[in-house]
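Here's the structure, in structure tokens; my notes come after.
Excluded from the complex is one protein chain; the other protein chains are retained at their positions.
Labels for the chains are A and B, by order of writing; each one numbers its residues from 1.
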Amino acid sequence: MNELMRRMLFLPEQGTSYAADVDHLHFFVISVTMLAAAGVAITALWFFVRYRRRSEREATPRVEPTALHEVIFVGVPLGLFLLWFAIGFTQFVRLKTPPRDAMDVYVQGKKWMWKFAYPGGPNGADVLKVPAGRPVRLLMTSQDVIHSFFVPAFRLKQDVLPGRYAETWFEAKAPGRYPIFCAEYCGLGHSAMLGEVEVLPQADFDAWVAQARASTVAHAQDMGTERIDVRASLVEQGRTLAAEYGCLKCHSVDGTPHIGPTWLDLYRKKERLIDGSTIVADEAYLTESMMDPGARIVAGYKNVMPTFQGKIPGPEIAAILEFIKSLRSDAVRTEPSKGPVYVPVPGYDPAKH
Amino acid sequence: MSPSPATIPPSTEVPLFNERNYLNDKAGVWSWLTTVDHKRIGVMYLVLTTIAFALGGLFAMLIRIELLTPGPTIMSAATYNRMFTLHGVIMIFLFMIPAIPNIFGNFFLPIMIGARDVAFPRLNLASVYIYLLGAGVALYGMIHGGADTGWTFYVPYSTTTATKVVPILLGAFILGMSSIVTGINFIATVHTLRAPGLGWMKLPLFVWSIYATAIIQVLATPVLGITLLLVAVEAGLGFGIFDPARGGDPILFQHLFWFYSHPAVYIMILPAMAVISEVVCTFARKNMFGYKAVAFSSLGIAFVGFFTWGHHLFTSGQSTLDAGVFGVLSMFVGIFTAIKVFNWTATLYKGSVAFRTPFAYFCGFLFFLVFGGMTGIALATVSLDVHWQDTYFVVAHFHFIMVGGTIMAYLAALHYWWPKMFGRTYPEGWGLVSAVLIILGFNATFIPQFLLGNMGMPRRYYSYPPEFWPLNVASTAGSTLLAFGFGIILIYLLISLKHGALAGPNPWHSRGFEWITLSPPPADNFGPVNPVYIHQPHDYQHPEPGPVPAPGPEVPHAS
Partner (left out) sequence: MRAEARVAAEAHLAHHFPNLEQQAHAARLGMWLFLATEILLFGGLFVAYGVYRFLYADTFKAASTLIETHWGALNTVVLISSSLTVALAHHEAEHGSMKKAGLLLLVSVAAGAVFLGVKSIEYGHHFHEGHLPGRFYTYAGLQAPGASMFWTLYFLMTGLHGLHVIIGMGVLGLFGVLCLRGKFNEGYSTPVELGGLYWHLVDLIWIFLFPLFYLI
């Protein structure tokens, strides 16, 4: 019965016993909803047929409710609603109370991926490996904007915020792989911010942890399922490539004047050239500058840039261009916000001022 | 000034179409731009909100087309994110909140209480210009790319995005002022301009609900105003009110935002309920079953609705106690809707029910409100919300209420009052056909979205894993039916303005108060007669007088 209703309602599998309990409440609520809607519809339909208009101006009796009517109209729904609240809130409290022996995992959401860290190692991204049959507590934060850690199979969701930790927990019943979605809109890569919970038998999990800690590779976790969309990280790739190809030796990214024009606010900027003409630094000009640097030089700079013709493949040029485009004074912040530094000033006693 | 007697000399002929009406009273564009006639203002809002609806609907269609395939279909992620933001902002602030109150409230509130205008006619005109200014500022933002934050503007994303958030925020702020001004006007009107003898317990139920809406508009909208202003100040100037690095709290934004935006949903549904109360009584030829309960339930929704905003924050990281308190209070607000639903249905009992186009919309409304409303109760059940929050289940829920509820009622209002406003009727056959199309299209669009939510598809997703594909296709297919239905309505209504059959003062033989005027009404609503009210509205206990010997404008009987 549980399985039948679960399938009819398109619910995912019940990865935890909590999920199964939540589903039972769901079935209760939705069945009553359907009955109520059908009941009202059928009653209205019956009245419409039975009391259909026979002449345009006929009179009708005045019908007023009795107190009993209103008591039933109020009491029955209210009783049901409060019952549902009681069951649902109890379940919610259960969700908010991780057991004392839960295993901790630190989760960090950032645009646009999930990172996981186990106390004592290892660290990784995208795949959260946990043992079956053991409560796992997630301590979660965000590096930039609000994200939301959502595992449909566990009926589990928790928003992650910058500057604070949120906690939630689950106990997976059996080995399996369950998708993780980000459920709070966070920009271009929101729908690509996917992950997976991989539930392993306890022994396999222990073996993996031991092997990962012993491994000399810095990031021991598998990075990727085909779910990851590289479009989301073009800017990041461009940043890396710009460093690799040596661009940043001559071009600053923060407005500082250097050997070449700064990349900050460069995209679509009107530049004055050595020969007196003006151009707009669009994609075409920027690409040309990489391939044939001496063709059109910005006034005030020397012709010292080497050519990268044949050295950078097309997709990498695109990544560098995207990186340049992202360098705007009013651009999206991709690092954590840099606030004022709070260092207690020696000798300042608030009570004295 | 003593009221004139409540009877009209029988020699007065009531024309089928009132030749000297508010539409041709003064000619020329300038007379419309400077009008203080509440009826003309209502018509202006009809035009403006229809344009807004078309624009918001266009964005909706583009969203649905993009979601036809799991990957990119017709646009980039950046464009898609702006599309759903603008769809939300336009639909909510430019259509859902203003439409029924500013069109039908403006047109009929004074007429229903026997007044010649609203309390502050010039302020009424100002509200139109404020609306236009807000729309213009938002449009400016749209043209320059528009925001990509979602209509909820959650921080820190909205304060750090490079898109044009500030004009959209300021546009919404200005539109909020238009809403406040309308609310003040309506409250003052109901309190001070009721005709002699028209006590509160004789007011049409439409007036009660519009009044309750106005209270929410006045009390809730300013909080939205200051909240959006704070986001604009942080986004534009870096003041950091919500920035954790400067000691700010992003959840404070959510509390402030939803303090308005939850009552806002009642601003969107109460006027719909106002219309339905009138439509049910007219098409069942019956007094409302439980007038007092329905009247007070409007106030109940307005009052309790202010205390439930935290149910939007169940997964935000707020405390468990908060979740409990808001969860319980949310259960209470549903009771008032339940009262209305049962009373409307019971009104059909022993009535004289005629299935005309407005009634068809009532049927759709009733079913969708029960189903959609109860999914709202389901969402308020805290543990269930943890799964559904920010998924398509929520999207389906609020579209059930806003489209299945409010827009059905809006269409009911349009078809119910069209003959009064413009003196002409529309072809009933086409009316019923488009009602069926819309009801079917609506089901096909949004029921798959409940299932998508159950499966776990999050909101605001540009691309999605392939298991969500079939239901998305189904939803898009339904939306084309819906769009088609709206298109047909627009066409036959426009045609009827010139070629529709003449309506007469009371084509529905209703005993609602607004039907005592001519169709279309004269500029001063009632001509030389001041209405006097003796009975409750929708009193059908006695057969209506026939057209012989000479029809007079209907006045309440003194029997």
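The working rule: a residue touches a chain if its C-beta (ideal position, glycine included) is under 8 Å from a C-beta of that chain, and two chains touch if they have at least 3 such contacts.
This one's a predicted model, so the numbers in the text were calculated from it and none came from an experiment.
*Asks:* Can you say which of B:G71, B:G136 or B:G247 touches the chain missing from this structure?
*Replies:* Touches the omitted chain: B:G247.
*Asks:* Based on the whole complex, identify which of B:V155, B:L170 or B:I187 touches the chain you can't see.
*Replies:* Considering the complete complex, B:I187 is the one touching the chain left out.
*Asks:* If the hidden chain were put back, which of B:V47, B:I226 or B:I491 would touch it?
*Replies:* Of the listed residues, the one touching the omitted chain is B:I226.
*Asks:* Over the whole complex, note the residues of chain B touching the chain we left out.
*Replies:* Answer for chain B: residues 1, 110, 115-121, 123, 180, 183-185, 187-189, 191-193, 218-223, 225-227, 230, 233-234, 237-241, 243, 246-249, 252, 255-256, 524 touch the chain left out.
Criterion: only the chains that are shown with their structure count from here on.
*Asks:* Could you put a whole-Å number on the gap between the CA centroids of chain A and chain B?
*Replies:* Chain centres of chain A and chain B, defined by C-alpha means, are spaced 33 Å apart.
*Asks:* Tell me, which parts of chain B touch chain A in their complex?
*Replies:* Interface residues on chain B, with respect to chain A: 77-78, 81, 148-150, 154-157, 160-162, 240, 243-246, 250-251, 284-287, 289-290, 293, 314-317, 320, 323-324, 327-328, 331-332, 334-335, 338-339, 341-343, 345-355, 363, 366-367, 370-371, 374-375, 377-378, 380-384, 386-387, 389-391, 451-452, 454-465, 471, 509, 539-544, 546.
*Asks:* Using the touch definition up top, name the residues of chain A that touch chain B in the complex.
*Replies:* Contact set of chain A toward chain B: 9-12, 22, 25-26, 29-30, 32-34, 36-37, 40-41, 43-44, 47-48, 51-65, 69-70, 73-74, 77-78, 81-82, 84-85, 87-93, 95-96, 144-146, 148, 150, 152-153, 155-159, 161-164, 166, 179, 181-192, 194, 227, 229, 231, 328, 330-333, 336-340.
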